[in-house]
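Report on one structure; see the data block that follows.
Excluded from the complex is one protein chain; the other protein chains are retained at their positions.
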Amino acid sequence: MTHTLRSLSTLLADGKASSVELCRDYLARIQALNPTLNAFITVDADRTLAEAAAADARRAAGQAGPLTGVPVAHKDIFCAEGWLTTCGSKILANFVSPYDAHVIEQFKAAGMPTLGKTNMDEFAMGSSNETSFFGPVKNPWDTARVPGGSSGGSAACVAAGLAPAATGTDTGGSIRQPAALCGITGLKPTYGVVSRYGMIAFASSLDQGGPMGRTAEDCAWLLNVMAGFDVRDSTSLERVKEDYTRDLTKPLAGLRIGLPREFFGEGLSGDTARAVEAAIDQYRKLGAETVEVGLPNSRLSVAAYYVLAPAEASSNLSRFDGVRYGYRTPEYRDLTDMYEKTRAEGFGAEVKRRIMIGTYVLSHGYYDAYYIQAQRLRRLIANDFAEAFRQCDVILGPTAPTTAFRLGEKADDPVQMYLSDIYTIAVNLAGLPGMSLPCGFDGQGLPIGLQLIGNYFAEAKMLNVAHQFQLATDWHARAPQGI
Amino acid sequence: MSLSIDDVQRIAKLARIRVNEAEAAGYQTQLNGIFGLIEAMQAVDTTGVEPMSHAQDLSQRLRADAVTEPDRRQAFQAVAPQTEDGLYLVPKVIE
Partner (left out) sequence: MQWETVIGLEVHTQLTTQSKIFSGASIAFGAAPNTQACQVDIALPGVLPVLNKGAVERAIRFGLAIGAKLNRTNVFARKNYFYPDLPKGYQISQYELPIVEGGHLSIQVGDAEKTIRITRAHLEEDAGKSLHEDFHGMTGIDLNRAGTPLLEIVSEPDMRSAKEAVAYARALHTLVTWIGICDGNMQEGSFRVDANVSVRPVGQKEFGTRREIKNLNSFRFLEQAIDYEVRWQIERIEDGHKIQQATVLFNPDTGETRAMRSKEDAHDYRYFPDPDLLPVKLDEAWIEQVKAGLPELPEQKQARYRERFGLSAYDAGTLTASRAMAEYFEAVLAALPARGENAKLAANWIMGDLSAALNKAELDIAANRIPAKQLAGLLARIQDGTLSGKLAKQVFEAMWNEGGEADAIIEAKGLKQVSDAGAIEPLIDEVLAANPKSVEEFRSGKEKAFNALVGQVMKASKGKANPAQVNELLRKKLG
């Protein structure tokens, strides 16, 4: 099951397979492998097959788009009407969404059936998928290891061929880091390209949905479906609809690749450094030139992020109070008792930690020293990128400092866990697009991710840069064996 | 800086999260670890730098004043913990 979206699209168009047949195959594979991987929180075969049958009917009626009938998996952060939508949390463990996210509407409009809702770190807070109320996802390359997070279920299911592609969201690296750790390709678009309506909020000013697939080309196809202006999201950008595949085949001659010196220093594991260096050599062979750039404030991105994201989260998660939906503690004395128990029991440890950090940095007397200071640093970090993009077309570096770590290895050390996102967070703070693509394996056979960062709205350019690399290499075509 | 147990209890209260004494000590250690990471920010002089709230420097779009939402009470309350006569029920509120 290592089909690309293009190959599935061709199968369907040529009448060699129906959507129902494709979905049955994927559902069978999910049934066989999900108990091992735990990549899905919800699978609803009847619902999927009904959607597939509708897609086949649409094709029969001559109304199929390029991806009609191709199934995808959705991160369980996207509200989908009639689907359990948990966000990886006990507090939403019984929440059947009464409405669709904009992203889900877009997939429905394209006629793409949903294979299921994928596991994730609770409220997207985590880099290992271990904070999910529904248990950790296992990395298909080594089931003793984490898949990364927070979109770990999406990354694992694509890597293991349980779905041809999946949606993810990325607040500080949650698409790119699990893509890297699972050996797939994932893209976080420019903030505002994909509507946040119906995407359960973690940190509103940083959250962005994006595609996760086997290849850059798949991501381009998927982004064509996901992206689009939505009046219901005030931060959605009103832009002409783009075809993200338009530049895929452009040659890279003359491309200027910026290499931030801060991304190649201490803390980077030897194998990762070597793989990224090899990728740079590959790009030179493809005609690109490299230029050293500086992102001096990026070293503070983790600190600024762990003020801003928890601050926004502490407020965003106040709505989970046991009044209108979701979990309510069974026994309580009074209103305050109900609130405090509901939230203490409904949220996991990492979510509670972040709510407490956020509450603290916004509270009286600390706001300026923490929140405002972090927002100022955010500006400096964004300015660094603006400066760098005067000298280059795309920035390149590692996605994560290490390959997949062992389950439980960092679970009790939040600070070490947070540093997993050291190369990805600055991109969210600036609101820029970033992506990760496979560029090699470490000594233990674990995939290594290469990160590309583009200027605002440079998604098509980045996909071109990634696609040309994938034409010249086969890292993306490797699949985990033996699960 | 470092958070005291009282600080932990105060913010837990503000956030409406019940934290017992044993948990408070754990939170104190973890939060202080995280604040150790955050404190790195304070070394930077950001005088004169405009705080950045949004990824893009854009202004708010305005919606035309029109009623567009139908009544969906039944669907919404199907997932509610406790309702009666169309109302959400909560433990008694005392003003």
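For clarity, chains are labelled A and B in written order, and residue numbers in each chain start from 1.
Going forward, a residue touches a chain if its C-beta (ideal position, glycine included) is under 8 Å from a C-beta of that chain, and two chains touch if they have at least 3 such contacts.
Nothing here was measured: the structure is a model prediction, and the numbers come from that model.
Engineer: For a quick check of understanding: of A:198, A:348, A:398 or A:434, which residue touches the chain that isn't displayed?
Structural biologist: Reading the full complex, the residue touching the unseen chain is A:198.
Engineer: Out of B:4, B:20 or B:53, which is the one that touches the chain we can't see?
Structural biologist: B:53
Engineer: Sort through A:34, A:85, A:208 or A:420 and give me the one touching the missing partner chain.
Structural biologist: Spelled out, the listed residue whose C-beta touches the missing chain is A:85.
Engineer: For chain A, which positions touch the chain that isn't shown here?
Structural biologist: The missing chain touches chain A at positions 78-79, 85, 87, 92, 95, 97-99, 101, 196-201, 203-205, 231-235, 311-312, 314-315, 317-321, 323-325, 335, 339, 359, 362-364, 367, 371.
Engineer: Hey, which chain B residues sit against the chain that's not shown?
Structural biologist: Within chain B, the residues that touch the unshown chain are 13-14, 16, 53-54, 58-69, 71-73, 76-77, 82, 84-95.
Simple rule for what comes next: only the chains that are shown with their structure count from here on.
Engineer: Could you give the separation in Å between the centres of chain A and chain B, each centre being the mean of its C-alpha atoms?
Structural biologist: Each chain reduced to its C-alpha mean, chain A and chain B end up 23 Å apart.
Engineer: With touch defined as at the start, can you tell me which chain A residues reach chain B in the complex?
Structural biologist: Residues 94-96, 98, 190-192, 205-206, 231, 234-235, 237-238, 297, 299-300, 302-304, 306-307, 314, 318, 321-328, 332-341, 343-344, 347, 352-353, 355-357, 359-360, 363, 369-370, 372-380, 382, 413-415, 418, 430-431, 456 of chain A touch chain B in their complex.
Engineer: Can you list the residues on chain B that touch chain A in the complex?
Structural biologist: 3, 7-8, 11-12, 14-19, 27, 30-31, 33-42, 44, 46, 49-56, 58, 60-61, 63, 72, 75-76, 78-82, 88, 90-93
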